[in-house]
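Every protein chain but one is kept in place in this view of the complex.
Right, chain A next:
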Amino acid sequence: MRPLSRKATCNSHGQDSSYFLGWQEYEKRPYDAVRNPTGIIQMGLAENQLSFDLLESWLAANPDAASFKGNGESIFRELALFQDYHGLPAFKKALTEFMSEIRRNKVNFDPTNLVLTAGATSANETLIFCLAEEGEAFLLPTPYYPGFDRDLKWRTGAEIVPIECHSSNGFKITQAALDDAYEAAQKRNLRVKGVLITNPSNPLGTTLTREELNLLLNFVNAKDIHLISDEIYSGTVFNSPGFISVMEVVRDLKLENTDVWNQVHIVYSLSKDLGLPGFRVGAIYSNNDAVVSAATKMSSFGLISSQTQYLLSALLSDKNFTKNYIKENQRRLRRRQEMLVNGLRNVGIECLQSNAGLFCWVDMRHLMSSNTFEGEMELWKKILYDVRLNISAGGSCHCSEPGWFRVCFSNMTEDTLNLSMQRLKNFVNSMNSSSSQSHHQRMKNSRRRSLTKWVLRLSFSDREPEER
């Protein structure tokens, strides 16, 4: 067999982690209210399924947008031929205005500084291609989205060095953590090119504070490096303290005429706020002309279908729609989050206080048999196989402390969410009452789990968490 490249044969695609294992198990026995009521409930998928009806009614009222018609006339030909990597002007205008609206118009975006890409996956990779190469690294606060290991490192050759965050201060970014990360990179002989944050955070579900943003801006300025702010969840902020975009802070600190102005870049996408991951709509926003220029050319490798650009430019240009959607979507997310938080609290499980995102960061340290990552994995498997809930273990998000889990709440119906809480309740109750479990039973369970683990490794096929 003729050899493939190193990239093809390495494991940087990241698909051997536990994150994918849960996915695979779910696929085998997915929960269905009618057909498989004891199946596994998917709570590891950060999808926003709460507001489709709003989109659907807009579509029903505006059939032309999906039918290649503009002003009643067919524009099929123009769209079919349109492959300009500068993007459909009407779409870029509508998208930047939507981004401004989400930021309560505290920031204005210039469409010429926007680069369209096939999803945020493509946007993040493209930015790293522009800013870093082999031997260089980006610093990322932990815990972070597992997909970054693939998206930022696989084909670019760049490295990720973690900025360790801890529960002691609500996982906030500190100066000490930044300095430690920078030093750690140097020790590994890696040149640091920037920091990448996700704001609001995945998996924490929290917005970064102004203090953290100030800290970050000062840090990147002092080190003369870049700051990428992945704001893919910016439209999902449903509670105070509200969303502060890094771009807002740059303006508040009056940094427009400084180097930092050219070193801050935003990533956005419609996959979470609008729930349209299939349409592959992502974007890079930067005031750095060289970055915009290089990224634009690179976007040739992942352009957005003109058919989709057209549909969404019509949707997002409808300001009545966007205003109502943003507000209503946030209201529904808040309600769901409350349901999950309260449901968990009822069984003695607390979450990190959150105000955004499609998930909660759940503290299950007290349920582990040992305060280790092995203990975390053991608990995760129990929850997967016994409770039949697929949730995401903190270890797969590079959390430095074991016992935290990400639990999604917006990719299912209310009934399903209630059922998952019920199952968890049963589990926790049974754990409390069976702490006097026989030794024999424990051994039996542990053997069963080892066998399952072995079987899983053999039968593992590729799976992909395209979602976050």
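Definition applied: contacts are C-beta pairs under 8 Å (C-beta built on N, C-alpha and C of every residue); 3 or more make two chains touch, one makes a residue touch a chain; residues count from 1.
As a working rule, contacts and distances are computed from a predicted model.
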item: Candidate names "PRLD1 protein", "Large ribosomal subunit protein bL19m", "LYR motif containing 4" or "Aminotransferase, class I/classII"; UniProt protein name, chain not shown; value: "Aminotransferase, class I/classII"
item: Contact partner of the left-out chain, one of A:308, A:329 or A:390; value: A:308
item: Contact with the hidden chain (one of A:115, A:197, A:225 or A:367); value: A:225
item: Sole residue of A:229, A:263 or A:392 that reaches the chain not shown, by the stated touch rule; value: A:263
item: Contacts of chain A with the absent chain, listed as residue ranges; value: 1-2, 4-8, 13, 15, 47, 49, 52, 55-56, 59-60, 63, 66-68, 74, 76-77, 79-83, 118-119, 121-122, 125, 129-133, 136, 150-151, 154-155, 191-193, 224-226, 259, 262-263, 271, 275-280, 288, 290-291, 294, 297-298, 300-308, 311, 462, 464, 466-467
